[in-house]
Structure formats: C-alpha cells, structure tokens
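Let's look at chain A:
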Amino acid sequence: MLDRYGVVALFAFMAVLFPAIPLVFSWIIRPKKPNKSKTTTYECGLEFEDFPEEAQQVWVQFRVQYFLYAIIFVVFDIEAVFLYPWAVAYNALGLYALVEMVLFLGILILALAYAWRKGLLEWA
Partner candidate 1 sequence: MDILNNLFVSLYVWVADLLHGLLGGLGLAKDAEAALVSAIMVLLVITVILLWMVLMVLILIWLERKNAARLQDRVGPNRVGPWGLLQPVADTIKMFIKEDIVPANADKFVHTLAPMVAMMPAVLAFAVIPWGKGMQPVDINIGVLWIVAVASIGTIGVFIGGYGSNNKYSLLGGMRAVAQMVSYEIPQVLTMVPIVLMVGSMSLVKINEAQSGWFGLQWFIFAVPVGPIAFVVYYLSALAEVGRTPFDLPEGESEIVAGYMTEYSGMKWGLFYLAEYFNFFIVCTIAATLFLGGWNGPILPPYVWFILKVYGLILLGMWIRMTWPRFRVDQLMNLAWKVLVPIALVNIVLAGLGLPIFKTIGF
Partner candidate 2 sequence: MVPWLSLLVALPLIGAVIVLLIPKSAQADSQIKWFAIIWSLVPLAVASFLWFGLYNPAVSKMQFEETAMWISAINVRYHLGVDGLSMPLVWLTTLLTVLSLYYSSFTIHERIREFFFMFLLLEVGMLGVFVSLDFFLFYVFWELGLVPMYFLIAIWGHKEDRPLYSSIKFFLYTLAGSVFMLLAIIAMYINTSSATTLGTFDFIELAAKKPFANDWTFQTLAFWAIFIAFAIKVPLFPFHTWLPDAHTAAPTAGSVILAGILLKLGTYGIVRVLVPIFPQAFQANATIIGILAAISIVYGALAAMAQTDFKRLIAYSSVNHMGYVILGIAAAVAVGAAKVDDRAIALNGAILQMFNHGVITGALFFIVGMLYERAHTRALAEFGGLGAKIPVYGAILLTATFASLGLPGLAGFISEFMVFRGAFATMSVLSTISVLGIVFGAAMLLWKVIQKVLLGAFDDAKWKEKESHGIHLNDLVRFEAITVAPLIFLMVLIGVYPSVILNTINTLSTAILSAIKF
C-alpha cells in the first residue's frame, strides 16, 4: 500500500531512469572517435574556423518578441491556474461564481486585447 504520491514518486524515479538507460547503454557500445571536423558547429557549409574569434562564440541577437510572448504566456498560464479550482467547485457554487469568473476573465481578455491591438501577437 503506497500513497498515491508514492506511485507518482516511482514514476518520477523511472522518468529519470528511463532516458538514462539507453544513453548509458549506447555510451558503452558506440564508437568514440571525435575529430575536429566532427565537433565543429554546423554552419551550413561554412568552415567554423574561418569565423573571427567573437563570432565563434555563438550568439545570435534574439528579438525581444520571444520574451513578450513569454510574458503573455505566463499571465495566461496563471489565469489557467485559477480557472481549475473554480471549474472544480463550480457545481457547488452557483451562478455568482460565473459572474466572478467572467469578471476575472474579462480583465484578462482586456490584457489579450491590449497585446493584440498593440501588435504584439504579430510575428513580424
């Protein structure tokens, strides 16, 4: 008799183990013959060594768009967190809970509308 979360814990244990086993196994049996050419970074046919020193440090200037997406995502993710207990309890609560949730959602829809209208959802 294990607690429910004991089972989950065993799953977590296996989640670590399961990907590790083939990795270890293949590490044992596979050949290891690295050379310079193999270990260069893939550059669409260009030789990595040709690049100046600072370019070998891989850094691409990412656009802030990604981050803005992440912000919007975080906000809605949290919204979802609040939606679930509400949904579970909804049956017991009655219609006023709907009103409250619509308020909550309305406020966040405004956030979505803001992002939309300001063009943040365009991947330009």
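Basically, a contact is a pair of C-beta atoms (placed from the backbone, for glycine too) under 8 Å apart; a residue touches a chain by one contact, two chains touch by 3 or more; residues count from 1.
On how the list was made: all candidates are chains of the complex that A comes from, given by their letters.
Predicted, not measured: the structure shown is a model, and the values here were computed from it.
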Exercise. Among 1 or 2, all from the same complex, single out the one that touches chain A.
Key: 1
Practice problem: Under the touch definition given earlier, write down the residues of chain A that touch candidate 1 in their complex. | Solution: 1-2, 4-8, 10-12, 14-16, 18-20, 22-23, 25-27, 29-34, 36, 38-44, 56-60, 62, 66, 69-70, 72-73, 76-77, 80, 83-84, 87-92, 94-95, 97-98, 101-102, 105, 109, 112, 115-116, 121-124
